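My questions will all concern the structure given below.
A single protein chain has been omitted from the complex, and every remaining protein chain is retained in its original position.
Lettered A, B, C, D and E in written order, each chain numbered from 1.
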Amino acid sequence: MNQWLIAPILIPLLGGILQVFMGYAPISLRRTLALATTVLLLVATIVLLLLANDGQYRLYAFGNWQPPFGIVLVLDRLAALMLVLTAVLALFCHLFSLGGYDEGNRQFHGLFLFQLMGLNIAFLTGDLFNLFVAFEVLLIASYGLLMHGGGTARTIPGLHYVVLNLVGSALFLISVGMIYSVTGTLNMADLALRIPDLQGADLELVKAGGLMLLVVFGLKAAVLPLSFWLPKAYARASAPVAALFAVMTKVGIYAILRVYLLVFGNHAGPLANLGMDWLFPLALVTLAMGVIGALGAQSLKTLVAWQVVISVGTLLAPIALGSNAGISAALFYLLSTTWTVGGLFLLSELVASQRGSAGDRIVTAPPMQNRTLLSVFFLVGAVAAAGLPPLSGFFSKVLILQSVTSGSEMAWLWGILLVGSFFTVIAYSRAGSIVFWRTVGGHIEDPPRLGGEVRAATGALVALSVIIVAFAGPINEYTDATAAQLQDRQGYVQILQTPMVQEDN
Amino acid sequence: MMIVALYLTIAMVTLAALLNVYRLIKGPNATDRVLALDTLYINAIALIILLSVTLGTRMYLEAALLIAVMGFVGTVAMAKYLKRGSVIE
Amino acid sequence: MHPVAEYAISALLLIGGAFTLVGAIGLARLPDFFSRLHGPTKATTLGVGAIMLSSVIYFSASGEGIGVSEILVTVFLFITAPVSANILAKAAMHIDVPPAEGTRGNPWDQ
Amino acid sequence: MSLPLVVMLPFLGAIAAPLFAQGGRTAIAIASSVPALIALAALYPQWQVLADGGVVLFHQPWLPALGLSLSFRLDGLSLLFALLILIIGLLIILYSRYYLKPKENIAKFYALLLCFKGAMLGIVMSSNLLLMLIFWELTSLVSFLLIGFWTHKQDARRGARMALAVTGGGGLALLAGILIIGNIVGSFELDDVLAAGDQIKAHAMYPVVLTLVLLGAFTKSAQFPFHFWLPHAMQAPTPVSAYLHSATMVKAGIFLMARLYPALAGTEQWFYMVSFTGMATLLLGAYTAMLKHDLKGLLAYSTVSHLGLITLLFGMGTKLAAVAAVFHVINHATFKASLFMAAGIIDHETGTRDMRRINGLWRYMPHTATLAMVAASSMAGVPLLNGFLSKEMFFAESLDLNLPGLWAWLPPIIATLAGIFSVAYSVRFVHDVFFNGKPVDLPVFPPHEPPRYMKIPVEILVFACVMVGIFPAISVGPLLFAAASATLGGDVPDYHLTFAHGLNLPLLMSFVAFFGGLLMYSQRQRFFDFHARFKEIDEKAVFEAAVARVTEAANRLTARLENGSLQRYAMLLVLSVIVIAAAPLANLGLFIGANGLTPVDAPTGIAVAVLIIAAIMTAVMHRERFYALVLLSVVGLIVALGFARFSAPDLAMTQLSVEVVTIVLLMLALYYMPSWTPIESSSGRRLRDLLIALVAGGGMTLITLAMLTRPFSSISDFFLANSKPEGGGTNVVNVILVDFRGFDTLGEITVLAIAALGIYAMLKNTALTPPPGDGQGHPWTRDTHPMMLRQIARPMLPLALMVSVYIFLRGHNLPGGGFIAGLVTSVALILQYVASGMDWTEDRIPFKYHNMIGLGLLFAVIAGAGSLAFSYPFLTSTFGHIHWPFVGEFELASAMIFDLGVYLTVIGATLLALVSIGRLSPHSAIKPGPEAN
Amino acid sequence: MELVFALAIGTLTASGVYLLLRARTFPVVVGLTLLSYGVNLFLFSTGRLATGAQPIIGSTESYTDPLPQALVLTAIVIGFAMTAFVVVLSLRSLADHDDDHVNGDQSSSEPDSAAPEKREGHDQ
């Protein structure tokens, strides 16, 4: 049993515990330790990525209990991808926060690390109820982070976010209960084995449970009509938090991928591809709504928040169609959009900090300091987000378009995706030209200097879209392999046979 | 004989609980409600013990102990709230 | 089980049940809050005490040792009931719960 | 390798050029020229291959999944365009060196120009359609930045956005078209696509493909009705107009038609769509050019018109027409670029571009005037100049179209009409600017000749016009042949390049056009008057208004949907669940399963009845908040009893403890809140909510019923069997919590810890004013800590600690455990707070809650990590029976350390949360300042 | 037995959902608590109902399914943490908006853009 698998959970946990103790330690010490934790986490996730790249499923059984009885972590390509994605994003968000955004709350670093722990559990766990626990860990930490920093604007959106997610948690429990009450197991691999044999009323109960689970994941992923909590909550969160939240909706998408491909995948007999007929139109509507929201946005952060919604729709549409190519394309897009959106959130904050009372609102203001640097960042980020060449957004979009090749789905997806791109371009060009080009007289009183950390963090995140392009080939190979692995239910189910550590060992 | 006594007692305690609920809903004052709740807690202790005796197991008796503690703290906190507003100050 | 134990248990159960019920009836019937306060503080407490005692006897008689929890609960109840009554009464006086008509004397609130 | 190098060089240059910014404008200009020079040098050796009809290819896979490869291709067509791009690009760099004002950011300008150059070269040299598309959109993007280069000008910003919207949107259409092509052909490689022309044309999707591809081409090449962006793009600095918007980028659409000519052309759809669009553009552009008083406006519309002409030629579908089209691309690029540069010089020297003010410049800048006049003549189609040649070919082709009946007259007439306009605006350009009296009120007076080197680019281009016009066969003959051959797929018709074909019908048409144009120019005032009757449409305003309207509508729609109402969002969530779960549940049919119902005993029935009443009353009476809390307590109590009733002692105990803490918490909060909820929802809304609630509740009832009455087997037998021998405890629930599923518990206490920390952080800077008295207006009592309570509470603490230890230690075998023990301790401490106050209690508590939380988590982790040392997985527990003298045998399990962690975390978290709220109270010692952050 | 149990869960859910849809934070919190009671009971009952079959080895002949009990225990704790957080959040909202409406102060509903927040030294 490979002990590396526990690293992405233990590292942030221990780092977080350390932060709890150090509430009153000097801020520089806390920062150093916290950042070191994040760096260490990144290293660990990269090791896991290399491990996972051989296409094996790796099992980690807590307490050395044979699945399905104990809780297991399962490392496969998808999990490794999500881990690295998150660790990279987190590292830069964390770096950014050191530019003074971690002040005002001694628990910021602790919450941040706990959030990462929750995310990592969610990506690794192979147990449905443990997934619930992981969701709760990451949610409660995100609630705390969301409220981080001063200001009254984020209270109400935060409240909405929390209340809706609490209802979501209740729903999660109900769904898990319904599934357990029929199958008598919680391990996902075991579920995948048992579900195809269901029939009659058992089937309908599990079906209802599975669909309710889809609502839960849809809520986390912010699928219409469950996405309205998101824009204000994200737009008003402090920048590093909002940027980190770029990955939060992806957890919902990850869960859909994991649970629905494994448990309700092609092999699930009567329950095969459960809920995907719901998901596809909803994804398209979500995409359209995201575009409309982005068009109407009146501040940069709101614009980027709606971009999150757009990416959710864009991701889920091919996933709902379920082809290998579609899933691979979606994963490619996932990588690109998460980092880009994170970078754009950070950038919006920098812009806001340089524009005095105008903040990040899309209105004219006196010329800002550091305009060239910020406008280049914005340009790169916007191009990547809107899916224009030559950045990663374009490649993923083309991959998605190519993944669907016939039928009315193609017409719908192509139409909405392309028209949506068009309006997204309009939205970004409008925002960019007003914010960066249009100026009025006057000058900003003493804007804060942009420190090296914030510049580097923002720049790095937006620049990742270039890196993705440069390595598009290998990345695409990886996502292809991931998609293939995801469809291979048999491989996953094999983990149930993994031997435990023996006494004499 | 013991069984009969047991059932009779259960019936009486349940009836008592119902009367408490009646008072709790009727009020008319907040203190009446808290008093009824407090009494309901005590009835619950009785019920737990009766359950233990019925089942012949002592597994539930610690729950009775907890109800006693919790009921008391709850009542005290509620009374404090009514009088003082701030429970912990 | 020894018949004496059974008798004792049954009697205690019934007494306990009866007192609990009487306390509840008092709570339901008595005219004002301060009178109702009497029901739970004693009748119910005593009733539960009796039921506890029956349980202690029951489990001792069935050879499971003396139940300390029950005794602890009883003692606890006897200690706390007056305090609950006191602090509730103070609250009642504070929020001007009226005594029943014909009550002599006045509540005072400090 | 040289092909990708040619494309990459400008990009590298774009990165490198700004590094020379320190060295002054000349240095950076030279640095910026280097890539083009190297590229030209690299292309030169390939010429011989092309002249022999060969093709130079480069292929490097990039993203096979996408069909995207780094394929480049050099054939006649791409060479022609590449030369245009490189040579004119060089001239533009030289020109810009003098055009831009010293304070302007020339480094950025050159960098963008070089980017553009690279992208443009990419378009023409890509041999993979997707790769081409990437460069295609890149040109739109760079063009956006270049048009908006003068960011302070509103018109420039708007023009830039409009150009981006139109060309970027067209690019998306093109993307769709290309993807479908790739789908049909199975490859995006140009060779495959061109070879599969028949297959594409026969495919059912052909009309769609054609429409999409043409949308891309037309938007880029400013064809009607997408032409409007181009004139507004003239807000760009003039070198940009000359380079992008006359010579190169707008030709990309043309190039695309040429490139895909073998694959798409030759059908009726192609003919009608392309030729009619071209015709409309030709006329409209020519007509509008005549009306413009802005020098660059005139040139812009003239460009539109000429682009229409080329499009029309491609649309005609004959091979000769295609040759003419390619030829005109060259000619137009040369004369129009020089005209733009001349216009830029005039603008530069006079400070205006209004032809009503610029007059009689001949006297001030004869050299420039001469150059401009030659170029304008070429534009008008004067013989001996290159414009004449291609126009003649155009006239000839317009006569050759085999349209039925009277329709056959249409192309020649339109061609002639366009010729008339073309002559008219050319004359206007020459006469108005250089003659026609004296300058009127120029911002810069008197104008001078520009710097010597600024004219060189113009001179070179004008020289080219003349050379081609007189010696077409020698000067461009081979290149044109190669290009035409590449366009047509090798099948080049006979044509004869010479400056005079003798007297024929096309020549007649030229005469008509020439004199008609002069006549029209002389009557221009009437023409202006006629046009003035129509309302001028400012496309930019229309576009802006459209964007504003769309934005506004989007904003309104968003605000309507995302209205900030939690009630709405929550309702949507609940409704989603109801809708999605309805169908499978409806299929369930009979809800009572195989096991049937078991009878109810009276006490349980009554308890459930009380629970139901209490729950409903809570909902009904929620306005009286304290009452609702009391009812909530009843619900919680009965739920706990229910757990006990149905064999879950641990749950009963947990529920009881948690419930009391929750109630205390709610009361702490209620202190600051209104004690009464006002009625806000209308009765209709309440009814609706009630209905939703009933459906949700009914659904849950049915699900529960269906579930409870069904037989079931689970993995739990394993737990029951292994709890004692493997886990070392008889309380299976506890063993599951600390061992089998200890990881869940670790997560759970982490949640608790995070919640407490979050609460603490959130309340740190919060200030709340408590009400002076309760809802009925009683002021709060001064008697904060009643004596009797104090006296009783104190001995409770040691007692409770003892009970906690007891519950903790037995937890592994009997109901209890760290969690319940922790809550008992917490509640005992809470009692101290309630009885004796915050300060008194805090003074006596020897530890900080933060540290306690940390310690608890640490214990749990250490307990779990111990097994790592023995290379067992995390959380592997071990236990043993240890025998000590006197003490006797006792059991020690590592899970107990884990449980100790749970115990500590629970105490720390619970108390930290409650105390944080309590600290809000103004009576407590530390009064928080107003939002100090 | 199953029917009354199901009815209890249904009632708790219905009451919870109704309160969840109210406009003030306090009823919403109470509603969430009720809902979580209902959910906990539901999850508990997935192991089916059994009397006197506590899963404590040696205390009885047959044992009920212990797993749902462990899950509910986890759920109760997590639910408590979440409730505590949301209670405090509603307090914070009360402090920030002087109103306990779930949608904030309705009268001065701000535009889409973030309200100007206080940052060190460079505001306004």
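Structural remarks
Everything that follows uses one rule, which is that a residue touches a chain if its C-beta (ideal position, glycine included) is under 8 Å from a C-beta of that chain, and two chains touch if they have at least 3 such contacts.
As a convention for this text, contacts and distances are computed from a predicted model.
When the listed names "Na+/H+ antiporter subunit E", "Hydrogenase isoenzymes formation protein HypE", "Acyl-CoA dehydrogenase" or "Ribose import ATP-binding protein" are checked against UniProt, the chain not shown comes out as "Na+/H+ antiporter subunit E". When the whole complex is considered, the residue among D:Y806, D:F819 or D:Y872 that touches the unshown chain is D:Y806. For the options D:S241, D:Q832 or D:S921, the residue in contact with the chain missing from this view is D:Q832.
One chain of the complex is left out; on chain D, the residues touching it are 783, 786-788, 790-792, 794-795, 797-799, 801-802, 805-806, 832, 836, 843-846, 884, 886-890. The chain not shown here touches chain C at positions 18-19, 22, 25-26, 29-32, 34-35, 37-39, 41-43, 45-46, 65-66, 68, 71-72, 78-79, 81-83, 85-86, 89-90, 93, 99-100, 102-108, 110.
Basically, only the chains that are shown with their structure count from here on.
Of all chains in the assembly, those touching chain C and also chain E are B, D. Of the two chain pairs shown, B-E and C-D, the one joined by more C-beta contacts is C-D. In this assembly, the C-alpha centroid of chain B lies 61 Å from the C-alpha centroid of chain D.
In terms of their C-alpha centroids, the spacing between chain D and chain E amounts to 37 Å.
Averaged Cα coordinates give chain A a centre that lies 16 Å from the centre of chain D. Residue positions of chain A touching 2 or more other chains: 129, 133, 136, 140, 143-144, 147, 149-150, 156, 159-160, 163, 167, 174, 177-178, 180-181, 186, 296-298.
In chain E, the residues that touch at least two other chains are 20, 25, 28, 40, 42, 45-46, 51-52, 54, 56, 59, 67, 71, 74, 78-79, 81-82, 85, 89-90, 92, 102-104, 112, 118. On the side of chain E, the complex with chain B involves touching residues 51-52, 54, 56, 59-60. Residues of chain E touching chain D in their complex: 1-31, 33-34, 37-38, 40-42, 44-59, 63-67, 69-74, 76-85, 87-92, 94-95, 100, 102-104, 109, 112, 118. Every residue of chain B that touches chain C in the complex is listed here, in rising order: 1-2, 4-6, 8-13, 15-20, 22-23, 29-32, 34-36, 38-39, 42-43, 45-46, 49-50, 52-53, 56, 58, 61-62, 64-65, 68-69, 72, 75-76, 79-80, 82-83.
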